[in-house]
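What follows is a short report on a single structure.
Every protein chain except one is present and positioned as in the full complex.
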Amino acid sequence: MKVNLLINNEWRAFHVEAGEYLADTLRRNDFLSVRRGCDTTSCGVCTVLLDGKPVPSCSILTVAVDNHEVTTIEGIQKEADKLSDHFGREGADQCGFCNPALALTVYAMKKELKNPSDQEIREYLVGNLCRCTGYIGQEKAIRSYLEDLS
Amino acid sequence: MKVLDYYRPTSLADAYETLMRNPQNQIMGGGAWLKLSPGEITTLITLDGLGLEAIAEQPEAVLIGAKATLRAIETSPLIAQLQGGLLRDAARHVMGVSLRNIATIGGSIVGRFSFSDILTALLAMNAQLVFHARGEIALADYLLLHRPEKDILLWIKIEKDNAHSAFRKVARTRLDFAILNLAIVKTRATTTIALGSRPQGPVLAKRAMAYLNESANLTEKVFEQAARLVTEELAFGDNLKAGKEYRRHLAYVLSKRLLKAVNSDES
Partner (left out) sequence: MKAVNTITPSVDGKGLMMGRKGYTDDYAEKNSLIIKIMRSPHPFARIKLIDTKRARQLAGVELVLTYRDFPRVPFTRAGQGYPEPSPHDKFVLDEYVRYVGDEVCAVAAISEEICEEALRLVEVEYEVLEPLLDFETALDNSQIIHPEPEIHEMFPTGFAPKRNQAAAYRMEVGDVETALKGCDVAIKETFYTQAQAHMMLEPHTANARIDYQNRLVIYSSTQTPFHIRRIISQALGIPLAKIRVIKPRVGGGFGGKQALHGEMFVSYVTYKTGKPSKIVFSRKEVFESTYSRHPMRITMRMGATKTGMIKAIDCHILSDTGAYGEHALTVFMVAGSKVLPLYNKVAAVRFGGEVVYTNHTPAGAFRGYGAIQGNFALESAIDILAEKLGMDPILLREMNMMREGETSPIFAIMGEGTEGTAMIMDTCKLDYCLKRGKELIGWERKYPRYDETREKVKAVGMAIAMQGSGIPYIDMGAATIKLNDDGCYNLMVGATEIGQGSDTILTQIAAEELQTTVAKVIVYSSDTDLTPFDTGAYASSTTFVSGNAVLNTARKLKQAMIVEAARILGTEETKIGFDGDMFRDSLSHKEISLKDLSNQITYSHEQKQLSVTASYVGHKSPPPFMAGFVDLEIDKETFEIKILDYVSVVDCGTTINPKLAQGQVEGAIVQGLGMTLFEEVKYTAKGKLVSSDMLNYMVPTRVDINNLTTEFANSYEESGPFGAKSVGEIGIDTPPAAVGNAIHNALGIRMTALPFTPERIYRQMLIKERVEK
């Protein structure tokens, strides 16, 4: 089946099987920042933005998002760059496998929530598991990114 | 689940006709658990574009489209007002935001997952389901059907009772499914108690409800007795997450606490 996706502001056409998941379509087409972590929608590693909202691309059929907008980390490079400065200062990046997905979710949260509390930030990002950092460093970095108006 | 074909119908009639054409054809919910289900689907039918994402207000009730996502429900001001915000409270405990952005309420209902927090809340709220062919049926009755006939769930109708409510889920971590979930709705006239993930699916604690609804004074002693009835009348079981005895104990403690909470709200 033919599917048109607006990926990172560029229309792309893909031929996919009906049963193919978005994560696989993207990876097959060299969006290597989209990764699989768990197969059960539990870990958040495969998160992309669909029409601006974070979704697990491992569980969305590509045909179901025909004519929708998909954003991967390549689509928000400036924000990722900025967020990574805050992560760097807090020493909050370790293995980095989940960081593009976390950055996308943080970016979506920034647009969706106004002045979120620490608890709201945790709740919004809870689906992005991290096995490396213990979370607290990440949260300090994210908090300072949200407060950074530069 | 293996998906061979995907179809976007132009109308509900078209969707229903396609659904009935082949026993292997299925309606797609949010798709969150599609990958984890066994079997094969000949044609997966989407309900996108048929207006079923809406959450609409009627004079006496709120209508929720089967395609409304859990995230839309969680953030809807209408749902926040509805029966003390119970459905919102249940929805926000379901895994993470990205999953709630795709999981739909229709998927939660038709999937009939025994661990569902949504079903327990809807049961306590006495939700009515509107199907394309069958028409209207109470969720409580729908859950009793052994194998419901193939149909398309369109709307979930919940009455705008002026109620107090409380929801509680016990789980190992924030992303886990419930060891037990419990929802209580208290209107002026009646108290409704639903428990799910026992690990069996959600049910009403009818004896406890009857006892409460017959009690003149709602004292702590009455709550304790009602909680005891909950543990006596309902079955609990073992699974990976917890055993029967602990679940029964939780049912007692949480029934007692939630009853107290919904009644103290009133004062």
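The letters A and B name the chains in turn, as written, and every chain counts its residues from 1.
The definition used in the following text is that contacts are C-beta pairs under 8 Å (C-beta built on N, C-alpha and C of every residue); 3 or more make two chains touch, one makes a residue touch a chain.
This structure is a prediction, so every number in the text was calculated from the model and none was measured.
Chemist: Please pick, from B:189, B:216 or B:240, the residue that touches the omitted chain in the full complex.
Modeler: Checking each option in B:189, B:216 or B:240, the one touching the absent chain turns out to be B:240.
Chemist: Counting contacts across the full complex, list the positions on chain A that touch the omitted chain.
Modeler: 32-33, 35-40, 42-43, 45, 72-74, 77, 80-81, 83-85, 87-100, 103, 122-123, 125-126, 128-139
Chemist: Could you list which residues of chain B touch the chain missing from the display?
Modeler: 170, 172-177, 179, 240, 242-243, 245-246, 249-250, 253-254, 257
By definition in this document, only the chains that are shown with their structure count from here on.
Chemist: When the C-alpha atoms of chain A and chain B are each averaged to a single point, how far apart are the two points in Å?
Modeler: 29
Chemist: What residues on chain B touch chain A, complex-wise?
Modeler: Contact set of chain B toward chain A: 2-6, 28, 31-36, 44, 46, 48, 71, 92, 95-99, 101-102, 174-175.
Chemist: So in the complex, the part of chain A that touches chain B is made up of which residues?
Modeler: 1, 18-19, 21, 39-42, 44, 47, 50, 53-56, 58-61, 63-64, 105, 123-129
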